[in-house]
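In this view, the complex is presented without one of its protein chains, the others remaining in place.
Our next item is chain A:
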Amino acid sequence: MSSYILKKSCTRSSLILSQNAALKFPLIAHLFSSLSQSQDANSTSAYNFLEKNTAGFPLFSHVRSKIPSGSRWKFVPSEFVRLFSSQAAVEPSTSDGLTVEGIINKQWPILGESESDWKSHASSIAQSVHLIKKRLQWKKLKVRLGILSAQLEKPDLWDDPVHAGKISREHGSLLGKMKEVNSIEQELLEHIDMIKLAREENDQELESESIKALLTMRKGVKEKELEALLAGEHDSSSCFIEVQAGAGGTESMDWAAMVIKMYEVWAQQRGYKVTVVDEMPGEMAGIKRATIKVDGQYAFGYAKAEVGVHRLVRISPFDSGKRRHTSFAAVAVIPILGDGSSRVQINESDLRIERMRAGGAGGQHVNTTESAVRITHIPTGISASCQNERSQHQNMASAMSVLQSRLDQLEMARQAQMNSRHTQSLTDISWGNQIRTFVLHPYRMVKDLRTNYEVSDPDSVLEGDLDGFILSFLSAHWIKRKTSCNLS
């Protein structure tokens, strides 16, 4: 917190120094006025720092060479930083007083990322920051941080090292979150200052560079916004994604295969590890059902936005009459709980293990690479199977992990019901629960029926470009949840 104020003042002073020398004195005086409270030892280092700023405008050239923010003031001694931490937070702003909140209030239209309009980028970033802050419960976070800081100051804190460790860890984590948001705001305002400056000086190179930097920032912050939405209990888990073809034979099985492929590519592009666990092919083409495992942080948090029925309208390649068909595929997403979570204990005696598609005498009579197994949990009737591994043992392990996750999910749903929280159960996807429509004919469109988010390029979505849909759902979902919380 303190560092950003410091940085802000410095950037601002440097900019003003270059623009209008007359203004530099009050600012430096302001800095000095706070310094004057400090001890002698500190003021020396602080003075050095100021000297560096004023002498020969080194800062301006630094800015122009585009050193990322945050790295510029590494030399500031910590004593100096602490000095500012006791000060009331000054709302960061640009040289002409524009704050992040101010940007939001201006309601600049947010255009596509490809539009090279800085106002649109800035507006998008500000919106993201706003959402992140809301998600973090910003005001509460600041209060909590104050309480923790006070506790850390207590001289007897470390008498209880366990407690102290807890306090200090929480403090560190909250402070980290706060600093991250502050530095985003800071960077945004710096870029705006730079653009304005570039325009005043008619420096097109600087302007386009700064707009580019703003765009990079916009993308990064969008990602952070998404992560901020993922604070559900199991959001950070890996998950299984299951797709099942609806009625309609080959056409809908082909659609189910397209859907599972879409998730495979999406997950792959996000850097997740993807493995096909279970796959039941259709007779002619496509799949009846398939399960993939998506390994990595927040896989469940993102993928849960996809739960429901996905509808496709197109001219079926399987219809010789070239008629328009509508098919459905249901998607379920199951979190894979970590060992830390309370997982359902499975008794081995409750399991029935069957070899699938085992024909004939078996044993030495048969040479096959097929070693699929189905494991059924007898008390619940829930079963899982896997055939894509190369040994029976691995198929069994894989099926077992699916079964475990299904039972965990069942238990979660049961508990949620017990707590009478109205969470949507992932297990019962009713075919009426349509969430998204893909139309390939007579026009081209993909539309999410929950958020009304739509794009006109189905191919890109089918090639895994799902983040827009996921983000809009998560945002909407979160706001809805937030509102219902406030009402109750």
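One rule holds in what follows: a contact is a pair of C-beta atoms (placed from the backbone, for glycine too) under 8 Å apart; a residue touches a chain by one contact, two chains touch by 3 or more; residues count from 1.
By our rule, contacts and distances are computed from a predicted model.
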Exercise. Assuming one chain is omitted from the figure, identify its UniProt name from "Methyltransferase small domain-containing protein", "Putative GTP-binding protein ypt5", "Ras-related protein Rab-30" or "Rab proteins geranylgeranyltransferase component A".
Key: "Methyltransferase small domain-containing protein"
Quiz item: Which of these, A:Glu389, A:Asp408 or A:Asp448, touches the one chain of the complex that we don't see?
Solution: A:Glu389
Exercise. Return the single residue from A:Ile147, A:Ile315 or A:Val366 that touches the missing chain.
Key: A:Val366
Quiz item: Of the residues listed, A:Ser173, A:Gln268 or A:Gln415, which one is in contact with the missing chain?
Solution: A:Gln268
Quiz prompt | Missing-partner contacts on chain A, residue numbers | solution = 264-265, 268, 281, 353-355, 358-371, 373, 388-394, 463
